[in-house]
Every structure is written in C-alpha cells, then in structure tokens.
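Can you keep this structure in mind? I'll have questions shortly.
What follows is an incomplete set of chains from the complex, kept in their original frame.
Chain nomenclature is as follows: A, B, C and D, assigned in order of appearance, with residue numbering initiated at 1 for each chain independently.
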Amino acid sequence: MTETTEHTRRDEAIALKVTDLKKHYADADTNVFDGISFEVPKGKVLVIVGPSGSGKSTLLRTIAGLEPIQGGTIALDGRVIETGRPGNEKSGRVKRSEELRTKFGMVFQSYDLFPNKDVLGNITMAPLLVQKRKKDEVEREALELLERVHLADRAHAKPHELSGGQRQRVAICRALILHPEILLLDEITAALDPEMVHEVLEVVVELADAGQTMLIVTHEMSFARAIADRVILLADGRIEERSSDAEEFFTHPKTERAREFLHSFDFVRHRSQQAEQDLEAFDAS
Amino acid sequence: ACGPSASTPSEAGSSDTSNTTTAKARTLDEIKKSGELRIAVFSDKAPFGYVDQDGKYAGYDIEFAEALAKGLGVKPAYTSVDPAARVDVLASNKVDVTLANFTETPERAEKVDFSKPYMKVSLGIVSPESNEITDVSQLKGKTLIVAKGTTAETYFEKNHPEIKLQKYDQYADAYNALLDGRGDAMSTDNTEVLAWAKANKGFKVGVTDIGDVDVIAAAVQKGNTQLLDYINDEIVKLGKENFFHKDFEKTLKPVYGDEVNPDDIVVESGELDK
Amino acid sequence: MLDWSFIERYAPFFVNGAWMTLFISVFGIALAIITGGICAAIQTARIPVLRQIVAVYIEISRNTPLLVQLYFLYFGLPKLGFVWSAEMCAIIGLGFLGGSYMAESMRAGLQAVPQIQRENAYMLGFSRMQTLVHVVIPQAISVSTPGFVANVIFLIKESSVVSAIALADVMYMAKDLMGITYNTYESLFMLIVTYLIILLPISILGTWLERRFDYARR
Amino acid sequence: MQGANILLEPGVFPRLLQGLWVTIWIAAVSVAMSVPVGLVCGWLMTLRNPVIRFIMRVYLDFIRIMPQLALLFIAYYGIARAWNWNLDATGACVLVFVLWGGAELGDLTRGALQSIPEVQHETAYMLGLSNWQAFIHVILPQAVRRLLPGSVNLATRIVKTTSLAVLLGVVEVIKVGQQIIDANRFQYPTGTLWVYGVIFLMYFIVCWPLSLVAHALEKRWANDRND
C-alpha cells in the first residue's frame, strides 16, 4: 500500500478533509477501511473510482453522516465535524444539526424523489420546512434551477411521469437549492438507460465548471476523465493510487492495480491478435 | 353423506361440575336506578316470544316480562337469545332475568336460580302427516330435529341415544329444516309443537307428552335472591288477578283455539296442583 | 381452574368435530382449487364471454359472507326444490367462496411468470405443453404458494360457520357442550386447542412450502 | 314466485334495513376503532425490542389462526365473564373485530412502513428534515398510499364477518330476516328463499363498492411510486 502524500497548494482552501477514517459494519468480519485520508479543495472535483465492493459508497455515506465512523475525523471548512469512536457500529445515522446536514448535498444511484410530491414540491420541500424560507422566493429559485437542467417545463410533473435521467436531474436540483458546500454523487447514472447518461453528466460538468465542490463516485471513465481535478482509486478499502492530475492518471497510471482496473474498461483488443490461440482452445473442446 | 359420523357430546351424559365464575349480578336498587330491567327472551318462538309484524316483541313470555318490569317501575329491555345461550347470559350478567320458555331442569338449577313456575309442559313430537311419528320407538335410526340447549335436546341425548339428533342454534332454523324434510320429525315443548302444527298444513303432533311434566319458570343468576324473591312475590301477586290465564287468552288462544285447556298449560301463583 | 376430568371425558367429541371440520374443508378446498384453477385459466387466456362471467362470479363470491351463502343454499334453495344435504351445502359454499380466492392467487402466479420465460422456452424448441409443465407452472407455484396457503387456512377457519346448518364440526361441539353442560371455559379451551392442532401444522407446512417453492430468484 | 311478495309486506323492508343498519354500525365502529389500534400495532411491530416483537407476533398469529367465530365465542362467553365485564353480544363483536382488524391492519401498516425504501429516510436526513418532519411529509404519505387498498379490503372482510354476530344472538340483518321468515311462515311458505336472497344482495351492495374502491385505489397508486 503506497500512501503518497498530497500537496495542496497554499492558496487552495480545503472544503473537506478526511483524516485516518476507519469504518466497520456491525456484522462484517473486516473493516471496510482502516485509515483513509484525503482532502477536497474548494471548487474542485474529486473523483473516486474503484471496483465494486471497494467501499466507494460507504465512503460517501460516512461523510454524509448516514453511517457512523469508528475512527479518524471528518472536517468541513477546516472545522472537525465528526470524530470516530470504536463500537458505535449500530448507532444508525449520525446526529448532526439540520444546518450541518444541509451543507452536504447527496444524490444516490436510485431514483429517490419523493413520489408523493411533484417536481417543484420535491425541490422546495427542504428550503420551506428546514430553512423556513419564503415560498415565492424558493419557488423562483427552484424554477431557475430547473431551467439550468432543462426541465423548466416539467415543474408540475409527478416523479413517475419522468424518465430516469429527468429524475436524477431533479434530484440534483433538490440538493443544489440548499447551497451545499459539497455535493456527493454516488454513481448517479448507474441505473440509467445509456442515452440518458449523457444528459445527466452534462449537467454535472456544467456544475463543475461553475465551481461547485464535488465528490463523485462513477463507473463512467470518460466522464471521470473529463471532470476530475483529482482522482482516487479505491480498492479493498485502501487508496491504491491518488493523483492530482486526472489526465495523467487515466493515461499513465503509476500502479499495477490502476492499470489493471482501467484496462477492464477498454475493449480495444483486436480479434486477429488473439484469434489463433483462442481458436485452438475452443475447437479442441 | 360419507362424512365422519358425528356423535355428539351429550351421549356421554351431561356433566355436573359447576365451577364457573360469574359476573356479579345487579342489585334491585341498581336496576331501579338504571330504569331498565334487562330480560332475555326469544324472538322467534311464536306465540311465546317473537317479534311481530311491527318489529315489536310479543308473546306469552313477553306479557309476563312487561308485568315484572312494571312492578319495579322500570322499562323492560329485551335481549334476543338462542336457546343455548339462556344460562350464559345470566352467568355473564348480560341480563337480569331470563324469560324464554326456560324449562326447569336439575342441571340448569345448578347454574341458575329458578323462580316459581308460570307454565308447565312436557315434550311433543311433530312430524309430516305423510310419515307421522306416533311413538318414540318409531324414531329409532331416524333423524330428529331439535334446537340446541332445549329440554328436548337433553332428554333425547340422555334417554334415546339411538336417535340421531340434528341440532340448530335457533328455532327458526329448526322449523325450516323440518319443512324442507331434512329430518323425520322435530321435538320441543308440546305447547310449542301444538301451536306450530296447527299453523302448518301437512304436519301433525303425533306424540304429545313424552318425558316428565316439567315446569317453565323465570331464572336469575345463581344466588341473586333479592331479584328472585321479587319475582316470586310478583308471581303470587299476579296469580291473584289470574294474570296468566288472561295472558293465555291474549296470546295463546288465537293459536291453540279451544282444543287446549288453559289449565293444562298455565300455572298461577307458582302452584302446580291448582 | 379448568376441570380436567371434563376435558378428558369430552375430548373424543372434539376429535370427531375435528374430523368433520377436516372433511368439509378438504372437499371444500378441493372444489375451491378446481373452481379457482378454471377461473384463473379463463382469466389468463382472456376467453371473451367466460371472462366476464368469471369476473361477476368473483365479485359475488368475495362480497358476500359465507354464512349468508350457506343459509341461502340450505334454507333458501329448498323452496325452489333443491334440497341438498348439509355436507353438500357446506362443501359447495366453501368451494364457491374459496374459488374466487384461489383464482386470485393462481392468476397472480401465472401472471408473475415473465413473458421472457415463455419466449426462452419457445427459442429452446419447447412445445406448448412442455412450456406449461416445465417452465410456467413451476414458476407460478412459487408466486402462488403464499396466497394459496393463506387461502387454505382462511377456508378452514371459515368452515367454523357450518355449525349453523347443523354440521357437527369443532365449533358445533363447543356450542353443544356449552349449551348442555354449561362448562364454558373447558369447552372454549378445547375449542382453541382443537383449532390450534388443526391449523398450526398447516401453517407451519405452509411456511415450509413457501420456502420450498421460493427459488429465490434475482 | 308469489313468495316474493313477502318483501312487499308492510314493515318488512324497513325492518331489514334497520337490521342492516345494525350490521353496518357494528362494522363501522369496528373499522373506526381498528384504525388507531392498527396504527399503534403497526408501529409496535416495527420496533426492534425483542419482547414487544414476540408479544406482537403471538398476538397476530393467535388472532390469525383462530376462526373469527371461535374468537367471538371466546370473547362473549369467556373473557367477558372472566374479567367481570358486562359485555353484550354487540360489544363482544366490536371487541373481536377491533382486536382482529387491529392486528391485520397493524400488519399492513408494518408492511407499508417497511416497504418504504431506506433511501427515502436518508434523503430526508440529507435535506435536513427532522425525524418528525420526515415522518409526516415523506414517510407517512407514502405509507398511507400503500396501506389504503389493503385496508379497504380489510373493511370489506369486517363487514362480511359481522354476519357471524347473529350466532351470538345479535339482532342484525340476518336475525331480523329469520324473525320475518318465522312471523310470516304461514302466509309465505317460500319466504325463506326471498328473505335470504335479499340479505345476500344487501351484503353484496354494501361490500361491492368497497371492493371497487380498493381496486381503484390500487390502480391509481400503483404507478405513483418511484420504483
């Protein structure tokens, strides 16, 4: 395990800093991770990639407060908001103030809009109930956000009337209206039909361009490559490679593990090259 | 049918155990205060206890019930019961008095307290004219219809296990079953079958008096002497004005006509040999 | 406390009652399964006129109480000249009531088999009969079993109503004893125990069947 | 067929309707009281506490495995006396139907609450909603939608089961029918057919709309979900 240290430039403010994070599920044998550290500078995009089961979702969930941590600290804007304690595996979602919770915006893989509210209702619910903002002001902002994700005309549609791609864009608006410090996106296109993937990722790219701090888990390598400022490769609960130059990571990975991982996404192997030995193996049977 | 043959409990004789706990009965004062005397009656046993065309309770028992309530200065509140429920409604204090053609038997006397009698009966058997049963022995191997919890049921269970009984919860069902030919005959109090056969063409009472002559009385919860004494006094008092004969004239005569001598049925002042 | 000598003396009657309950239930449920199967087949195959008839039957059967159905069969129909025995009425009543419930669970099972499974069978060259026997029915059973077991228990419970038409089932025995001996608690106790003895094993068997036919797909 | 004229006798129809009213009254009161009982039971069933869980399990299983008629007898003849209650037959019916309806509705409620995906709770948390707000604005509206069709079906079953009240001696529609049959036996020998036929229809007329409502709710809300 090679934990290369990160060099953050002096002038970069750090939005999120995770130090020596330990996570253990109640009835699991081993820790999901046993000391993970990284940071996300303000306005930057950190992409986490890695094979299934490596703990990417768990990482996002612990940061969001959905899972208690058993060691290490999580700091937001330089302030430590959570410190791990061993033995709290079963304590459920972390007790955080409502204000603190809204500093993290999260979008999940599944279409998790509230089915009993229309699009506008979904977006305006939290600002109205939690932040007690004025209704017309909130609705105006919601409509602006919908405009940005090209859904202004669907403001009064019910979630089940929307396509998967549309739902995920609404879910993004629902998170954005609370002006989160950092947006956590967990494979938000994994459940989508291929041609909807693009419409959602495009919105995310636009957000990145506008300077939204984000922590993204994705399996779409070309998207990751296009959007990442920094990349982390998570495998077996360890950071196997980290890079503050995304382009470098995707083209010239340093570790064998990363090469292997990236290779599994490419199918540019030509039949002619392999044909002979395959033919033998096959026809013999 | 090819179903399992249903031997019924009473073939083993009835039990004499009595350890049922009871809900405490109301005192006379409580009854007066509530303004209601709760009375269990039949609602489908014309002419003794039934609901008339206007939906009101009527019949021989009801007349007596009215008198009892009036004597206390309260209103009667009727509860319709099935024959089998008559003891339990008292034990569980759901009513104060049962006035539902309740024949006094030793088994019942262990569970409830009977007042002085106001009627006497023995059992009768009614059957289709075409296939008239004139003697109990003819019933051997045949099906006899009875209502559950009646003296007829107990009598035949105990004394004639060779007769197959078909039991219904309610009189109405039992009569209907006889009409539809589901049994060969039906048995209940002779007063009752006489009245019924008179009204139903094609049926005849072939046997008018089997079993002992039994008496019919009001019943209260075991140990409720206060109310029992009141009823007994009332029966004596009413006897002085020949109340039950008048009752007979009003409710039973229209059904029985002149064929039945009121003195064969009616008991005044609780005195049997009058 | 309960009087055990009483219970000992009358236990055999509850055994008889249990046999009657089972007798009525077995035939009633068998009739319900046949009726339900036919209805489910008609609904799944969408046979025009029969389908509407089945729909009407299901609504009638589901929206009227068994007791009233029995009274109608037992006391009402003789006035039209159909005098059926109590056993007959009970079995027909139970079958009439249960048919709609069984149809519902079987139909759910048949409809839950994905179209793609039939398509696979077609591509693999299965005949229609082979498809039905080897592909559709085994999978339909998996979905139908929980509802089916619930219906069986439901129908055995409903059969307690047949005491109203003078059939000597468990309920009848309890009522009878209460009416004659007035030993209410002992009678109720035996009533509960008898039903538990009948229904608990069926319920456990049902759970086992559910597991047996749950191929835990996906 | 002139037996049908029994239905035209003065008083017959109004009395049957009165009887039906008793039936509906018992059912309505039972259903109304089942709702709070069921919601509380449902909530209790979702708790992790093993003791509560076990008690609720036994309660639900016992109620489910006993025939309703047996429960009615137990309540009317057994419990009322053992606890010294002055419970009339109608009261016993309501008691049993509430205990039964409450258990069944509780199970429906439990199912509805547990069927709401965890991610809905998590989303509410991330949006800063308090537990109470999440329950009122997110969980409950969804649970009710999943709950309602089943509850309406349960109501239909309770209405149908009120027919058993007659076997405790409650004067409801069937008993009234029997009284009418009895009182008119001489004029209308075939009255049984017609009176029971009408009662049959009356039950159908009461229950069928409920079934239709349940169907409609199921259809209406089937696709109103996220999945």
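One rule holds in what follows: contacts are C-beta pairs under 8 Å (C-beta built on N, C-alpha and C of every residue); 3 or more make two chains touch, one makes a residue touch a chain.
If you're wondering where the values come from, they're calculated on a predicted model, not measured in any experiment.
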Total copies per chain kind in the whole complex, with one of each drawn here: A x2, B x1, C x1, D x1
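In this section, only the chains that are shown with their structure count from here on.
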Any chain in contact with chain A as well as chain B: D
Central chain (distance from its CA mean to the mean of all protein CA atoms): D
For chain A paired with chain C, centre-to-centre distance based on mean C-alpha positions, whole Å: 53
CA centroid of chain B to CA centroid of chain C, Å: 38
Approximate Å spacing (C-alpha centroids) for the pair chain C, chain D: 20
Sequence positions of chain C contacting 2 or more other chains: 75, 78, 163-164, 175, 178, 184-185
Two or more partner chains touched - positions in chain A: none
Pairwise chain contacts under the document criterion: A-D, B-C, B-D, C-D
Interfacial residue positions of chain D with respect to chain B in the complex: 9-11, 15, 18, 76-77, 80-82, 84-89, 167-169, 171, 175-176, 178-179, 181-183, 185-186, 189, 192
Chain B-facing residues of chain C, complex: 1, 3, 5-6, 9-10, 13, 16-17, 19-20, 23-24, 75, 78, 83, 85-88, 163-168, 172-173, 175-185
Chain A-facing residues of chain D, complex: 117, 119-120, 122-123, 125-130, 133, 137-138, 141-142, 145, 223-227
